[in-house]
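Only one protein chain is missing; all other protein chains are in place.
Take a look at chain A:
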């Protein structure tokens, strides 16, 4: 009967630990996600192309190819949300993972509900879109079409970056603290790692700013957070 149930989404699990992968599959199936397992880093991109998942769960330590490299490969092809599974919460690993394109990370050992919450937050954007047209700086945002254009030229953003930009653009008068952004964009109820926000704002700036060193569209408000540029 599960086959008839409309899948909430497709998740590719890239992890070399067979038991964990199987357990993840079980939990994800219970939550209504369809999943496939890939155990090797060098086979991940093939599996990705074949399975066309809505989200990738990616372990950082993989045989064949490093998780960071897999992350970069997938990001080159697609903006599909990537959630890293990491055993290390040390600064460097997490930041390198986020900089290579991961949207979010979960530190092992995680609670299954926590993981599912993270996955839901990343795939919820499949919900019905609203018809809205916004501008931020010299960018125009088509909310329904999930596209951002500058002078008619499309700017290529991942869904997370799109959400982040949208969040700022919807309330240009408001300064968003990192905690608020974590809640609105990532779906965290409790305070989490604010490095997520920092890294993704940097990535977003590198795509939308004319001069990322001197940002005009996403402005830092010292000691508080970020807001949309006034220009």
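Note that contacts are C-beta pairs under 8 Å (C-beta built on N, C-alpha and C of every residue); 3 or more make two chains touch, one makes a residue touch a chain; residues count from 1.
Here is the rule we use: contacts and distances are computed from a predicted model.
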Exercise for the section: Leaving aside the chains on screen, match the unshown one to its UniProt name from "Tripartite tricarboxylate transporter permease", "NADH-quinone oxidoreductase subunit N", "Stage 0 sporulation protein A homolog" or "Sensor histidine kinase MtrB". Expected result: "Sensor histidine kinase MtrB"
Problem - Contact set of chain A toward the excluded chain (per top definition) - result: 17, 19-20, 23-24, 26-27, 30, 61, 87-88, 90-91, 108-113, 191, 223
